[in-house]
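Note that one protein chain of the assembly has been removed; the remaining protein chains are unaltered in position.
Chain lettering (A and B) follows the sequence in which the chains are written, and residue indices restart at 1 in each chain.
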Amino acid sequence: MRKLFLPKSLDELWEILSKDPDISIYAGGTDFLVKMQKGIINPSSIVCIERIDELKGIREDNDKIWIGACTTHTELLSNHIIKENFPVLLKAIKVLGSPLIRNMGTIGGNICTASPAGDTLPPLYILDAELEICTKDSLSIVAIKDFITGPGKTSLKKGQILKGIFIRKNNNYTIHHYEKVGQRKALSIAIVSMAALLKVSSNGDIEDARLSWGSVAPMVIRSNNVEDFLKGKKFSIETLKALKSIVEKEVSPIDDIRATALYRKLVASNLVLRLIKYEI
Amino acid sequence: MKLDRKIVEIGRIIPRIDAFNKVRGLEKYASDYHSKDMIWVGVKRAGIPHARLKKIKIDKAKHLKGVIDVLTHKDVKGTNRQGVVRKDQPVLVDDKIRYAGDAVALVLAKDKKVLMHALSLIAIDYEPLPLIFDAEKAINDKKNLVHEDNPDGNVLLHGKIETGKGNKAFSECDLVVEASFEVPYQEHAYLETEAGWAILDSDGMLTITVSTQTPFRDRSEVAEALGLDIKKVRIIAPYCGGAFGGKDGITVQTLLGLAALTVPGKPVKIWLNREESFISSVKRHQARLYYKLGAKKDGKLHALDVRFFYDTGPYDHLGGVVMALGLEHSGGPYHIPNTNLKGWVVYTNNPIGGAFRAFGVPQVTFAMEQMVDMVAKRLNLSPLEIRLRNVIKKGDKIPIGTTMLSSTGITDCLNILKQHPLWKERERWKRDAPIFKKRGVGIASIMHAMGYGPVVPDYANAKIELTEDGKFRIFCGVVDMGQGNINSYMQIAANILNQDIDNIELILPDTEKTLSSGSSSASRTTYTFGNALIDASKTLKEYILNRVADLIMAKSIDEFTMVPGKIIHLPTGKSFLLKEITKFLNDSERIVTKHYRAPVSKELVSIDERLRLHGIPHLIFSFVSHLAYVEIDELTGEVEVKKYLSITDSGKIINPQILEQQIHGAIAQGLGYAIYEDFVVEDGKAKTLDFSTYIIPTAMDLPDIESINVELHESSGPFGMKGAGEINTNGPLPAVANGVADALDIRIFRSPLTGERILMALKEKKEMSN
Partner (left out) sequence: MKIRFILNGETKVIDVEADRRVIDVIREDLGLTGTKEACGRGECGSCTILVDGSPKLSCLMLAAQLEGREIITIEGIKKDSDMHPIQEAFIKHGAVQCGFCTPGMVLVSFDLLKRNKKPSRDEIREAISGNLCRCTGYQKIVDAIEAAAKREL
């Protein structure tokens, strides 16, 4: 039998971690327990952090919003701060898994799983999310792009946990877009996903652009070439069409059971055309 | 409870009796059996697709703490062979491994954890054999064989039918279209995976409670394979958590029996997990099909040439029968005077192809219905018009050369479609497509046979009893795997006996209590058992009325009427309670058993004896026309079905809600097959082993379906009904494929129609035109 702990506070968690540094952590368990049940991992002791209140909630912190790592997707979906500030994140979470998965799964879990298909990641990359990593007696802030180091890999070390996520408010964007292409409409893992934030002026000039793609490379792709190309251009179908060939060069997908690399590449570039629906 | 179960009229909705427990979580399925002293049983699967077995190393597992026993083929005392037609599947592998899901050893353990550990400790020594994975190529491979003892090499069954002038008639055609098609395996994905519970009691009786469609056939198979007296085997079949053909035949029954024999007096349980279920269970056959269709200028179909190859994997299961039904339906519901139809069903080392709702017909329908559209297009006819010109009418010959003698509503189905707003308004709907979307409308027309065919008796034995408390008890010999047939039986009996449904009791299939009545399959359950039950109920009623008439010296039984709970003597107004009357009847009067055997085709033309043995030709057919509104995303290729219409001729309706359940469910599975479901096998190994890679539709992926019924009277059927369970499975794939072709002017020859397949085809088309 494995040992299992259910701490109710960070202090209790630190205590557990100090006694058993090799212990495995889970929050909602929707990634972790699936792996455990498949036998991919077989930890001898585990700690469930779902009851630690300090890891939950959504708060305004000056010009930033703080999201606790153990906040569930369902909680984020119904939160007005998220709705007002980060529609792009909201749109991504809306299509993550299923309502049941969203009731259990957490944003921290999605980040730490670091799957190239993770739905919150493309939005978090273009929102320049910063992660609050802490141990018993240290706290550091890491940009999400530095935190995720490979497919399924993060820079998290023994004894560290993800405490929360900071995202800077920014009311500048006029377009908040997320689209996931999967094998069906719910319970679907991204074959390609794209998140976009665009600032288009009243006369149709693209003043700022941030785009990212999931599932088309070992990690989320965000490219200067793409964003620089758009800045200063007219927001038009011609511009978006011209962007396609740049996108194709930036992505480096693989074949898997869900789709071929070629399809992924085609779709990744096609998806930029969808932005035209926001044209006024 | 506000639900009214008093109505007993045929043709009215009566809420399903089984739903009352199911909705409260109180129904006990085979997988729900559990006790503290039970033993968990698990199967060591081969994991490799083709090899000669050398040694099974079980010592480590056997000595693990908590392991009760480890069994291999050496422990099987009977023939160690099972199968519906050919007995070619071992209970536990003895000589050869023929697919990755083969059962090699059986472990009995005190709990699931020990069981999993023990299974991982078993090692198999083997000598790999070359893989046979392409059915079409395997037919000529005389060196590498799946079954060395099969006289036809890797061919399980080959069927050939020629009518009219056969292929010579193509020279008389004004136009000929040719194409080839491929469909993958489809997995049943019933939610309740294979499960059962067994115990050997002190009298030597082996009782197996199992999720099955075929308790009586299972009993014989278990007895033979394990070397038991059939009288000492009892199969109990609770409601299944879904089956759809996948539980037509042995799944875990023999393994359960074998385990129970080793631990007398102790209950044993097997419940496959999803992955093992996907690896080991039967599937809808993957197939390759070659079609050539010729027509005259006036739009009349004139000649058809078909060759197809069904991959049955390592064991027959029902592969031969599936292929034969495919052959019978390969030309669709059309009158085509000249045909040359050839089918092969072939052994390979892929997963087992077997029974699955619609049984070999969806594959050929995918091909034929697209062929018809291609001909229509070349002739500049609408898809509806060409169908109206060619569909069979009563008395016409169907493509295999036999005569359509049952009620034939396909023209009605198409005429209703023609008048339907969805057909009339299709052009406007297509024009209104939003940006980056293309819209198309596809139709399909289909027939589907009912029952076992000319040789294997399609019979049922219905037993009904007036109980000692004056109620009626039906002994059901046919399983309800979720389709609601048992509710229809109650409705039938209640109607004839004029009782409230609450006065009717049920005994579920149990080889000790109920009578052999064939399988729950082939769209025949309500038809065949229903006919037997009508007879039994009428006879019982007559008995009872006669007894009362004699008792009170009435002139004739016409003076009486039966009402809920009692009998009224009309001239005097006196009433007699059934619970009183029952005292005057002895057992042989209170209990009536009636046998019914479905009529069969008497035609002997064009179909050889081997095909007849495998179930064709049929006598009674149902019909449907389908229409799909499809929308394709040009950026991703994804197909969405926006609206779906089905028009069904399955005879008269007993309970419209149950019929509609069948229509919806069949279409849902058909749409899954059309757009999502692709059971991938590489080098004999299944790759899609969970619900995140084997994609079945969720509630967000299916449209609301409109269904209309033609309700022709089929004179041979109970209250004029005929088979309805399967036919609607056939339509969605071709209707969607035709819709896609309508929208994009692209034909997709391999299913499912995934976003990837369509986007690639669009890209290819663009490159060609550049």
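In this section, contacts are C-beta pairs under 8 Å (C-beta built on N, C-alpha and C of every residue); 3 or more make two chains touch, one makes a residue touch a chain.
No experiment lies behind these values; they were computed from the predicted model shown.
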Could you tell which one of B:167, B:467 or B:661 touches the chain left off the display? B:661
Sole touch to the unshown chain from B:705, B:733, B:748 or B:761: residue B:705
Can you tell me which of B:240, B:417 or B:464 touches the chain that was removed from the display? B:240
In the full complex, chain A touches the hidden chain through residues 1-6, 29-30, 33-34, 37-38, 46, 48, 50, 74, 97-101, 103-104, 185-187
Using the document's contact rule, name the residues of chain B that touch the chain not shown here. 1-3, 13, 15-16, 18-20, 22-29, 31-32, 34, 188-193, 239-244, 273-274, 481-484, 657-658, 660-661, 664-665, 667-669, 690-692, 696, 698-700, 702, 704-705
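To be clear about the criterion, only the chains that are shown with their structure count from here on.
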From the mean C-alpha coordinate of chain A to that of chain B, what's the distance rounded to whole Å? 43
Touching residues (chain side chain B, partner chain A) in the complex: 435-436, 634-636, 638, 676, 680, 687-688, 691-693, 695, 697-701, 754-756, 759-760, 763
Provide the residue numbers of chain A that touch chain B in the complex, in ascending order. 98, 181, 183-189, 191, 257-260, 262-263, 266-267, 270-271, 273-274, 276-277
